[in-house]
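Every protein chain of the complex appears in place save one, which is left out.
Chains: A, B and C, in written order; residue numbering restarts at 1 for each.
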Amino acid sequence: MHFEQDASSKSYLARLNDFMISHVQPVEAECMQALAEQDHADFKSWQQLPQITALQQQARDAGLWNLFLPDAELGQGLTTLQYAPLAERMGRSLIAPEIFNCNAPDTGNMEVLYHFGSDQQKQRWLAPLLAGDIRSVFCMTEPDVASSDATNMAATIEEDGDHVLVNGRKWWSTGLGHPHAKFAIVMGVSRPQADKHQRHSMVIVPLDVAGVEIERMLPAFNSFDPPYGHGEVNFNQVRVPRGNVIGDLGAGFAIAQGRLGPGRIHHCMRALGAAEYALQLLIERAASRQAFGQPLLKLGGNAERIAEHRMAIDQARLYTLSAADKIDRLGVKHAMSEISGIKVVVPNVLQRVVDDAIQIYGGAGMSNDVPLAALWTTARALRIADGPDEVHKAMVTRTELKKYRQGDKS
Amino acid sequence: MHFEQDASSKSYLARLNDFMISHVQPVEAECMQALAEQDHADFKSWQQLPQITALQQQARDAGLWNLFLPDAELGQGLTTLQYAPLAERMGRSLIAPEIFNCNAPDTGNMEVLYHFGSDQQKQRWLAPLLAGDIRSVFCMTEPDVASSDATNMAATIEEDGDHVLVNGRKWWSTGLGHPHAKFAIVMGVSRPQADKHQRHSMVIVPLDVAGVEIERMLPAFNSFDPPYGHGEVNFNQVRVPRGNVIGDLGAGFAIAQGRLGPGRIHHCMRALGAAEYALQLLIERAASRQAFGQPLLKLGGNAERIAEHRMAIDQARLYTLSAADKIDRLGVKHAMSEISGIKVVVPNVLQRVVDDAIQIYGGAGMSNDVPLAALWTTARALRIADGPDEVHKAMVTRTELKKYRQGDKS
Amino acid sequence: MHFEQDASSKSYLARLNDFMISHVQPVEAECMQALAEQDHADFKSWQQLPQITALQQQARDAGLWNLFLPDAELGQGLTTLQYAPLAERMGRSLIAPEIFNCNAPDTGNMEVLYHFGSDQQKQRWLAPLLAGDIRSVFCMTEPDVASSDATNMAATIEEDGDHVLVNGRKWWSTGLGHPHAKFAIVMGVSRPQADKHQRHSMVIVPLDVAGVEIERMLPAFNSFDPPYGHGEVNFNQVRVPRGNVIGDLGAGFAIAQGRLGPGRIHHCMRALGAAEYALQLLIERAASRQAFGQPLLKLGGNAERIAEHRMAIDQARLYTLSAADKIDRLGVKHAMSEISGIKVVVPNVLQRVVDDAIQIYGGAGMSNDVPLAALWTTARALRIADGPDEVHKAMVTRTELKKYRQGDKS
Partner (left out) sequence: MHFEQDASSKSYLARLNDFMISHVQPVEAECMQALAEQDHADFKSWQQLPQITALQQQARDAGLWNLFLPDAELGQGLTTLQYAPLAERMGRSLIAPEIFNCNAPDTGNMEVLYHFGSDQQKQRWLAPLLAGDIRSVFCMTEPDVASSDATNMAATIEEDGDHVLVNGRKWWSTGLGHPHAKFAIVMGVSRPQADKHQRHSMVIVPLDVAGVEIERMLPAFNSFDPPYGHGEVNFNQVRVPRGNVIGDLGAGFAIAQGRLGPGRIHHCMRALGAAEYALQLLIERAASRQAFGQPLLKLGGNAERIAEHRMAIDQARLYTLSAADKIDRLGVKHAMSEISGIKVVVPNVLQRVVDDAIQIYGGAGMSNDVPLAALWTTARALRIADGPDEVHKAMVTRTELKKYRQGDKS
């Protein structure tokens, strides 16, 4: 047991940190401002910011590209655990992940294609994603059912000769608004009578195929998150070649399980980076602003709250890193409890620290003059995205009960 | 001691309820949609919705107008305690308060003019406010200091012959974006050397006077709250007649104290109405949506949370009503602890119930398809508006310490 | 709606307060010490303290006797609501309730006999209880089942000619250790096939009847609570006359429901008195003891916690008083949600304030040098006694769901 990152991870972190300070931070405020303006415009007019495009090229040149991908040739060959602190560092900035081609949902989609895609799929869709030339979408959640229970899924992916037919309505399909988005990975039911883990399929649906009807972007607490956005899309008798099915018909559930492990780590580490940033903002303001003759830090329970956040963040980080280690060493299946546990713990830690930071900033904390309002809605949305807290707690409990049924008591 | 509202209050509540069901609810969704569209437009283009204008006329005709004002001729003669359940009923709808001319900050401004205004001020400014012909603004909070400590206030109101000169920057000045807004009540320092409770003044500043520079509307968690809005405004050598000073120079603090008592009750009761509405939405969805073979209600701790919200809401309501009763019977000064206490308790109760309701709704809860996202940002903003939780807790503690210093121990 | 106690209640409170200060407080420490000594002795040696016996006589003489009983002749004719503040006052002292003949379980047993007892039962058992000449026991909870679900009850009360036969094991039978305890009211199943609300009976069992086997006193967090105690008792073929059945066979559930309403108010008000006392102790110590150059009050979140307790106590008190009012005006059946709600809220409020007070006192808070350790175990036990929090929350939720099923939404 050892609690220090290895040399490779530390070296990447140092380089990433330098890049962030030298290249990203100087343009961050203007980018956030430009995105806020896009937020109020029709999504069809959204553009990738030129600053981002330029920074992507710099990151590529600096060897800070596709850091998330364990493959040493396509990515940098970092394990989930080695990548974790890099994701945390990126999480301090809302614009950073895409600069390093490490943003959701593209990372998850790249992982799916990397692990389960055919050679043809890799060439056609993975290669340009890895190059950052196109963006992609993941379509799973549906508006008319509780999507946290996969057996509720209503969309269908049916065989139709050498094609499959996709029907159904999806929403919260992240990335659907991006001007570079070229395809979606869509999940649907192919074999309704099969065992519940073998019913679903995943299929690549190019967005320009007939029947793909993007109906609107959805605001999450009033923000549309340009230029990615979260779309509501109807698949109306959409026909794609059978070769677009990932793995095979019926393999959807297994692919989804594999997809979520590392992605959960990325999400949580970014959220912890955000939490550290919020704590830093809190402390800076509390130490400098005066009321009743003292810095805010000295008033009420403010000082104590700093300790509570430090303890919570440190624990949540260790929990996430231990889950990453378990994924790397034992595989996702052996880390299901932790993968659910961190999904509950981390967004709540982030929400609480941002909540307190907002209190310290007062009105400014609600405005967009500081990034706390954006972090606040991010934190709140994270407690729902990818399954609400409650569903993940149920998973953690299930593991406990199984353990005790097996008499593992010592 | 008696826990039932009297006949008059109950009768008004029944009439208000009928009006809400018959007239407001049918147009609520379309109004919310129209406001969401204004939210993304330049504030200079904001309009009061024609539906609201029409409903205001109906409310006036129905005798459901200025219900908040204790005066029997100008209002309906209801005490703070009698009005409280009406405010709660209005709070179930985000558009209701202005329909009955019971919306902040106009109610507070009307109270100030009613209690402290000169005859001339009443005729010139109170009368059209009571008629609903104009809207008004309250300018207190400043961007550059912790405004929860009034002694930090930097804006000045200085004597200048038979005029006063107003200088300073204010923000979170609610109502500043309204097309009908005609004047602001501005608070500033007149006598920096006086006792800290006799330094400040309040003055009426018409918005069309030279030097009033509205710089922007501020988003609160991404929403601009049209058509009222929260503005940042610079008062740059603004000259207004001395007769615009309310009460007298130096009376600002005392007026502010008097202003906040009933207004706090209104705010809290509306928030409790919102909390009841959120709880209703939570229960409806939890009872009807299925996952894992059961209604959400049966899953995890969902059922228990309903009890926790019921207990919290009922307690918070009683606390608020008891504060209202204390204001009516003993005056604001004797209810300072409760007036601060409810300001802490109620927005937190609202935030928690909305938080859980959003979890039950999943993605829909973050969107604007249900009003929960709007209630969520309302709740969060309420914890800062009019003093952050922490400042009010300090006030409650101060009262306790005073009590114990006086040896009141039995 | 009105939030001040009436003249009669206030007058009794003033007299009770005087009595407490003049007569009870001077002997409280020595009584607590004497009880702590009994705590470590065999329960068969427990004695009622002579100080208590003397104070009971004084209380009787002062007209502060049986204050809990609404009957004007047998008690003082106070409603539940009028009595509530008196119970709170008594709750500041762990020895006070029995001084005024207002202690559990005797109050509940007296109420049962008063409302449901035959003339003969009243004469034989109620009269000496009212006089304070004997003590009594209530036997409901059983060791082998989850007793919060009454349908689990295993003890039986079977007809046997003009007698009934009582069999079964009970525990947490409060009062069983008292040297003056003469009888128990025992609940058991008479008609296992009947509707679940008509299965149970209550019967008076004199403790000297053959087959009543007191096996031990149970410690609650290491305290045996002399001289009352909580016993485990086996009823082994116990035969008592049919005339000892209260009401009738099958009436047990209805009697139990009636019994718990006012009793719950008493318990909760006493707990609120204890909470006020703990808050007073907290403030006194925090204001006087120094660390790091300041009174503890100024350190960390201590000052803020005082506000949180004040807000919580005031809300919980209003909630309890409103439940009392509902019982008085509408009857127990219409106050079921509140009666459960206060049972959850109040003991938790008490536990939290005592918890913080202990932190302020440090080691002293764990010892018996201050009464906080005793209040702590009292609070903790209250969260289980008379149904655990979870069962009462389920009741509150049930009421909500019923309300919404009936479409009561406005």
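One rule holds for everything that comes next: contacts are C-beta pairs under 8 Å (C-beta built on N, C-alpha and C of every residue); 3 or more make two chains touch, one makes a residue touch a chain.
Please read these numbers as outputs of a predicted model, since none were measured by experiment.
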item	value
Chain not shown: contacting residue from C:L218, C:L282, C:A307 or C:A323	C:L218
Contacting the left-out chain in the complete assembly, out of C:N103, C:Q121, C:S147 or C:S322	C:S147
Sole residue of B:A303, B:A374 or B:A394 that reaches the chain not shown, by the stated touch rule	B:A303
Contacting the left-out chain in the complete assembly, out of A:L321, A:M336, A:L350 or A:I384	A:L321
Touch list for chain C against the chain that is not drawn	39-40, 141, 143, 145-149, 151-152, 171-172, 218-223, 289-292, 296, 299-302, 358-359, 362-368, 373, 376-377, 380-381, 383-384, 388-391, 393-394
Interface with the undisplayed chain - residues on chain A	1-6, 9, 17, 20-21, 81, 89, 279-280, 283-284, 287, 297, 303-304, 306-308, 310-311, 314-316, 318-319, 321-322, 325-326, 329, 337-338, 341, 344-345, 390, 392-397, 399-401, 404, 409-410
Touch residues of chain B, complete complex, unshown partner	300-301, 303-305
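As a convention for this text, only the chains that are shown with their structure count from here on.
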item	value
Superposing rotation of chain A relative to chain B, computed on C-alpha atoms, to nearest 5°	180
Chain whose mean Cα position lies farthest from chain C	A
Intercentroid distance (Cα basis), chain C paired with chain B, Å	43
Multi-partner residues of chain C (at least 2 other chains)	303-304
